[in-house]
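A selection of the complex's chains, in situ.
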Amino acid sequence: MNASVSIKDLSLNFGSVSVLKDLNLDINDGEFLVLLGSSGCGKSTLLNCIAGLLDASEGQIFIKGKNVTWEEPKDRGIGMVFQSYALYPQMTVEKNLSFGLRVAKVPQAEIDKRVARASEILQIQPLLKRKPAELSGGQRQRVAIGRALVRDVDVFLFDEPLSNLDAKLRSELRVEIKRLHQSLKNTMIYVTHDQIEALTLADRIAIMKSGIIQQLDDPTTIYNRPRNLFVAGFIGSPSMNFLHGELVKSGDGIAFLANGVIFSLAAYDATETLQPGRKVVLGVRPEHIKVNENTGGEEHDATVDIEEPMGADNLLWLKHAGHTMSVRVNGARRFNVGAKVKLSFDMTVASVFDAESELRL
Amino acid sequence: TDLEVTHWWTSGGEAAAVAELAKAFDATGNHWVDGAIAGSGGTARPIMISRITGGDPMGATQFNHGRQAEELVQAGLMRDLTDVATAEKWKDIIRPSSLLDSCTIDGKIYCAPVNIHSWQWLWLSNAAFKKAGVEVPKNWDEFVAAAPALEKAGIIPLAVGGQPWQATGAFDVLMVAVAGKDTFNKVFKDKDAEVAAGPEIAKVFKAADDARRMAKGSNVQDWNQATNLVITGKAGGQIMGDWAQGEFALAGQRAGTDYTCLPGLGVNEIISTGGDAFYFPLLKDEEKSKAQGVLAKTLLDPKTQVAFNLKKGSLPVRGDVDLAAANDCMKKGLEILQKGNVIQGTDQLLSADSQKQKEDLFSEFFANPSMTPEDAQKRFAGIIASAD
Amino acid sequence: MTGQARAGRPNKLLRNLNAKIASIPMILTALVIFVGGTLWTVFYSFTNSKLLPRLSFVGFDQYERLWAAPRWVTAIENLAVYGILSLIFSLVIGFMLAALMDQKIRFENTFRTIFLYPFALSFIVTGLVWQWVLNPDFGIQAVVRSIGWTSFTFNPLYTPEIVIYGILIAALWQGTGLVMCLMLAGLRGIDEDIWKAARVDGIPMWRTYLFIVIPMMRPVFITTIVIIASGIVKVYDLVVAQTSGGPGISSEVPAKYVYDYMFQAQNLGQGFAASTMMLVTVAIIIVPWAYLEFGGGRKRG
Amino acid sequence: MADVGTLNTTAAGIDAVAPKLGEGPSGPRPRPAVSARNIMLYGTLIIAALYYLLPLYVMVVTSLKGMPEIRLGNIFSPPMEITFEPWVKAWAQACTGLNCDGLSRGFWNSVRITVPSVIISIAIASVNGYALANWRFRGSELFFSILIIGAFIPYQVMIYPIVIILREIGIYGTLTGLVIVHSIFGMPILTLLFRNYFVSLPEELFKAARVDGAGFWQIFLRIMLPMSLPIFVVAMILQVTGIWNDFLFGVVFTRPDTYPMTVQLNNIVNSVQGVKEYNVNMAATILTGLVPLIVYFVSGRLFVRGIAAGAVKG
């Protein structure tokens, strides 16, 4: 198999609490996989299992085809980057980078070479003689990445590496990590609860909830075809709008009925799976609703409740037939609170979920 | 050979006396390594015992004459001195013989007594009585009668230090003086609780009650500080063993002129024959064992006995030495000894445990005026009843 | 490591082996010394061992005698009074000093050093010094009298009813500095926003301390109480140095009873019985606490 | 850290007299430098400081007086005539039994006892604390709980069993034996301190080092130790004072030629030759306490920091 990291039936309990449940995951060589999920869902636990910092209760872990379930972290060919940077405060940057190599008794010449290369890639040469306390947050995180880099590992593990940084720095380093991956082509596993990071960085995203992977797919699929209600609600900011109602027949096609309002589903991407009478949830993303733009199709009346101008965009909270709905419009378009507007829904990218199983139909 | 000797003789007179022992021992070609532990037997004894039971024994150690080392002997931790004793004919020379009896367990001799200490002394400051304008008393009753005059002159009548054994000792002394030798023996030797609860002892408690009243205000702990109150005339008198004499001597005071001593409180001229003895833990080292023998011998050497006891203010354990240099008080003591008016010390008669219980009782009694003599006597009888 | 895939889980005992090896001193101390020594002590408290331990059992005799002894009862009462007062006063004084020190004062280092230095001195030294300062003939009483107030009486060490307070004064002098340090550390750990919030709410300072800050410092108080309490149970040197239990038996404490009967009275059985009672007392206090602190709910693995 | 907010909390509490009216006080700040609050604050602190300093003052003053002057009375009055005689005597001449070389002998014994005891007890306790914080194994918490409860056991209770154990091992009366005893009795509190401290260090650091391939000892020596200065200072201070001041073990578990200074002090103080020589006693007392005092004065600041890190959390 060409899976770089392969996890088979992994379970992990802390005492009586089961944190990971029968988890299976294959990560391809050179892939950038993001583990996304809310706090406490077990992302870090999974990453620590892969790194060998926690012992699995059941199951096996393979890295590059080798069963490493009981190997020491250092023998697994992994490097890890932590949220809090975890730099050794008493060592200079250079010593931080070379610590693992010195422990492994790599010859000095080789150490120098690798440190030089890593610090060049990360552009931290001027910082080599400083101590971590003398670095800014972004610089520290770069050094932390460098520590994995010098060890020439097969798999990089990142545990929320950017969440201690401020927004601006975060977006800068995001780009850097992306560049790093493009040039190194290592396998990278990246834990985050920030969906923007997940969407921008990932080749594939694994969305987790309570120790179970909900969906494992590329970002576009995850965004546009969420497998279930949880994924749909979790991804996207502001959240997808959910309308609870049922499917009804309308003409020859099928439509959605909620609070007495009918939405045609003719344009939906999988009408064949929709049966009338079923209780469903319709999900539409805020940017897939048009305001006062006559598209020629179906239009719905709504009232502006709150307006949140965000610069490039303008977020409207609308009241529509008993629902509150968020809609994203261009930042230049401003509305008064209380204004009456007309909405049209882009059903080609909407999602319909079964109300009971919560799965996408 | 170096021999480490532990003891708790650290006050001025005591230390001078020990120096004599060391000198004599060093003269035999050995070396006395001094292991003094200050703070009376209470502090030092546990340390000595720990070391002996812990397998790191010293060459020789002081204990009070009596039952303190009994169990160590029984546990086979002490050296049998019978060979030395026979060679030196201790049986013949040591007097009173009860001293050697205390060293004898199962027919074997385990210790070398070095001195006789008697408790039954009342030391009086002549200067204090002069200041108070009364005659120096000749016995306990006169002393009690003089107390108000002393108090009026701002003098504490009776100095008693805070250490528990001082109060206990004072009581024992009062018992001999007030109730006599027989009662004393009935109580402490035969452990007769009935006598202890009886009217004779009630009289003793009455006297102790007097003593307690007279002792109010002596804010000192150590016995020699109390003695010092007498020496400086701040207190009228002190009931203390003959070792107090060493302090008077060190202060340059002379018996008769500066201070007065009343053996048996001037009532019953009887003295007890407690004292100190050296015990010798069993050592593996041949050389040292031999040196122990030498030390034992040296301790009882007449010359050492004289030199030591003069400094210490105690009486020698052998009757055949000449104590021409002794002062008045010591001579009085020797006389009584000669007459055979002796009793055994309570250390010899009672176990340490019973002694401790007594100490607890009397230190409380002396410090707590609200404790009635009757209550105290009841508790005293209880202790005697369970004593061993 | 052969690189060969290993199927099974390696031997459990060998995992974390270094940690186990490194913990051997701790395990030995805990098991052999503390558990072993304690059991040994309890065991022999049922014998009538004298100078040396021996196996002649006498049932609860030693305990009966113990509780019949006025000195033991006094010792327990003293320990209770001393313990409760010293706990309260240490905490109150320590906290107040810490609160004062926490006001961004100048010379903080100087004051802290002054409050803390007695902690560097042993109880023996503490006892000696205070014995002297409180000595009625030389110390405070004499000095106050010499400046004219002749009826002034402050003679705790020779007054049986209040002698324990004389010891308390010395103990507080020695120990409050450490409590202050602990409290100061605790105060500095309080979120400063809490202070601001309380001020905006118009809550007076003393109420802020009493109702908000002190409850928030629970962990500090617990640590402090453990430290003070373990010292209280053990109090011995100070009493010996200051009063030797006197006057009479009015300042006796249990640890001294244990020591005296084990070594001076050469009645190990009695001493062991007394120590066992002390251990029982300690256990009653500390086991529930230990359970709360360390038993329930692990913090992390 | 307490901050300006705290400061002003008090400031406001006492200084309620600040101008209140709408009238613009545009001039200088209305708060005087010497406010009622400051008088209260510093007044209390200074009074407290006097209480703490009094005994030290008495000790120093007395140790510089001659005996006649002491007998005259007032212990608080400064010496009319300063004499260093008592110090000389305490250090080099005071007698116990036959030995008249004062504290000087005990001093070096104390050093010989304290240095290895401090080093070894801290070494053991720090490794224990580290293992407890970062490498838990089954039962480790149980042993730790026993240890903590052990902190409450009076030393006297333990002497007998320990004497027996040391005797059985055959190291009774040796320096090794004493060092072991000190390590045992220092272990509970020190282990607690170290454990709490290591728990408070970021766990990720430990993980990072493991990923870097460092093992139990390497992480301890190369990562944890260099970060633990404050807690080591605390441990060092506690142990130096504890061991230096120890009397009981020093006297029970050594022999006269290796008696520590405290035993010597006890001997000097309790060997009264007639009148107590208070000046010599005080000088001896100060001399004995000097080492821990100096340790405190030098590292007091780190002590508070370390306490904050090791004692308060956990």
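So that you can tell them apart, the chains are marked A, B, C and D in the order they are listed, and the count of residues begins at 1 in each.
As a working rule, contacts are C-beta pairs under 8 Å (C-beta built on N, C-alpha and C of every residue); 3 or more make two chains touch, one makes a residue touch a chain.
Since we're looking at a predicted model, the values are computed, not measured.
*Asks:* Provide a label formula giving the number of copies of each chain type in the whole complex.
*Replies:* So, if we count every copy in the file rather than just the ones shown, we get A x2, B x1, C x1, D x1.
The rule we apply is simple: only the chains that are shown with their structure count from here on.
*Asks:* I need the chain pair with the most C-beta contacts, please.
*Replies:* Summing C-beta contacts for every pairing gives the maximum at C-D.
*Asks:* Between chain A and chain C, what's the gap in Å when you average each chain's C-alpha atoms?
*Replies:* 54
*Asks:* Pull out every residue in chain B that's touching 2 or more other chains.
*Replies:* 46, 50, 53
*Asks:* If I count partner chains per residue in chain D, which residues reach a count of at least 2?
*Replies:* Each of 159, 266, 269 in chain D touches at least two other chains.
*Asks:* Under the definition above, what is the set of chain C residues touching chain D in their complex?
*Replies:* 15-16, 18-20, 22-23, 25-27, 29-38, 40-41, 53, 97, 100-105, 109, 111-126, 128-130, 132-133, 138-139, 142-143, 146, 173, 177, 181-182, 184-190, 192, 195-196, 198-199, 204-205, 208, 219-220, 223, 226-227, 229-230, 233-234, 236-237, 254-255, 258-259, 262, 268, 271-272, 275, 278-279, 282-283, 286-287, 290, 294-295, 298-301
*Asks:* Give every residue of chain B touching chain C within the complex, in rising order.
*Replies:* It comes out as residues 41-42, 45-46, 49-50, 53, 68, 70-72, 75, 162-164, 219, 221, 351-353, 355-357, 360, 363-368, 379, 386.
*Asks:* In the complex of these two chains, what residues of chain C are touching chain B?
*Replies:* Of all residues in chain C, those touching chain B are 50-52, 65, 69-71, 135-137, 155, 157-158, 160, 243-250, 259-267, 270.
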